[in-house]
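Let me begin by handing over the structure; questions about it come next.
Missing here: one protein chain of the complex. Every other protein chain is in place.
Letters A, B and C mark the chains in the order given here, with residues in each chain numbered from 1 onward.
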Amino acid sequence: MKAHEMSFRVRYAETDQMGVVYHANYLVWMEMGRVEYCRAQGVRYRDVEECEGLALAVAQVECRYRAPARYDDEVTVKTWIETANRKVVTFCYELHEGERLLATGMTRHVWVGRDFRPASLPAKYYDAFGITGRM
Amino acid sequence: MKAHEMSFRVRYAETDQMGVVYHANYLVWMEMGRVEYCRAQGVRYRDVEECEGLALAVAQVECRYRAPARYDDEVTVKTWIETANRKVVTFCYELHEGERLLATGMTRHVWVGRDFRPASLPAKYYDAFGITGRM
Amino acid sequence: MKAHEMSFRVRYAETDQMGVVYHANYLVWMEMGRVEYCRAQGVRYRDVEECEGLALAVAQVECRYRAPARYDDEVTVKTWIETANRKVVTFCYELHEGERLLATGMTRHVWVGRDFRPASLPAKYYDAFGITGRM
Partner (left out) sequence: MKAHEMSFRVRYAETDQMGVVYHANYLVWMEMGRVEYCRAQGVRYRDVEECEGLALAVAQVECRYRAPARYDDEVTVKTWIETANRKVVTFCYELHEGERLLATGMTRHVWVGRDFRPASLPAKYYDAFGITGRM
């Protein structure tokens, strides 16, 4: 699976009084990265939720902060799938501002139904998530 | 109807790089004020959503900012109902830090069902919202 | 002064449990609109803060909500200056999703220095903000 990149500008609302981006916003950016990753694979995540009744619940997040992002910076999120089966997906991320590495991160997700119980991704989405065999 | 007051501390996440609270957070604080206003009247807003299938959709907001709130300030939100009938409720707010007036605000709401169409508040809630007659 | 338009996608983080965008986020979007408005006029707001030591403090906001924005919608913010002098600027906004009007809004700002005291916009910025005469 190859990585997908998307970019956006840092909002004023995302800064804090240290004069840099508040750290929790990096998780929001990672989510934007994986939504666009899915779209690039032909899957609109909104449709998965609406049509399949499935959601990618967040089970774990990790982020290492390397350099601060600042207001009005153009940030690029590079997203790829580290591992995936029909139950669990692990995304990895690199965040850059130009050549400057801002952060690296990982999020692990489980597919859940509307009742929040674990569910399985239907086979028609296997390609998009790079699921190759029986798992 | 008398006013209700509740207090909380400003979070670091709520500041921006001006070194003060980002202005959109005042709307979040007003929402906290009206939830606690309702609770003080014996109505848990969460139950209204869950049991009645009703929600107070926001139709209009106004806020005048008088003085900046800062990180770790203890802010008090004073909330009261300006007018209410079974379709529309108007809340007013004053935000203080100690004696210092931070902001005044207003939010107007319409009751809606799960389909976002206008709905009517059941009569058992009239007292809590200060609805006295037929409207 | 003519209006400026910019678009973006609604983030999952911006929704709430009603299944639509949480209302305070519209203020964040208006801020994005005015930053891009300024950029289109040749003024990078970040530079004004950094180089001039000036900031556009928010003195008043109003927003009327017409229709809910939803996750993954592409929202367009149309921004223009209603009135401006060297002390005070009033921006107006229309938010759309396709042909659908989501909200209209207004924000009033005063220029302040790093000490939060009122300041005057330097003359070199008059054109960008549509300030024509002596005020």
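In this section, a residue touches a chain if its C-beta (ideal position, glycine included) is under 8 Å from a C-beta of that chain, and two chains touch if they have at least 3 such contacts.
Keep in mind that this is a model prediction, so the values were computed, not measured.
For chain A, the residues touching the chain absent from view are 17-18, 20, 23-25, 27-28, 31, 49, 55, 57-65, 68, 116. Those residues of chain C that touch the chain absent from the view are 12-13, 15-20, 22, 24, 71. Interface with the hidden chain, as seen from chain B, comprises residues 8, 11-13, 28, 31-32, 35, 44-46, 71-72.
Here, only the chains that are shown with their structure count from here on.
Chain centres defined as mean CA positions place C nearest to the mean of all protein CA atoms. Computed centre separation for the pair chain A/chain C is 28 angstrom, with centres defined by C-alpha atoms. The centroid of the Cα atoms in chain A and the matching centroid in chain B are 33 Å apart.
We define each chain's centre as the mean of its Cα atoms; on that basis chain B and chain C are separated by 24 Å. Shared interface positions of chain A, i.e. residues touching 2 or more other chains, are given as 12-13, 71.
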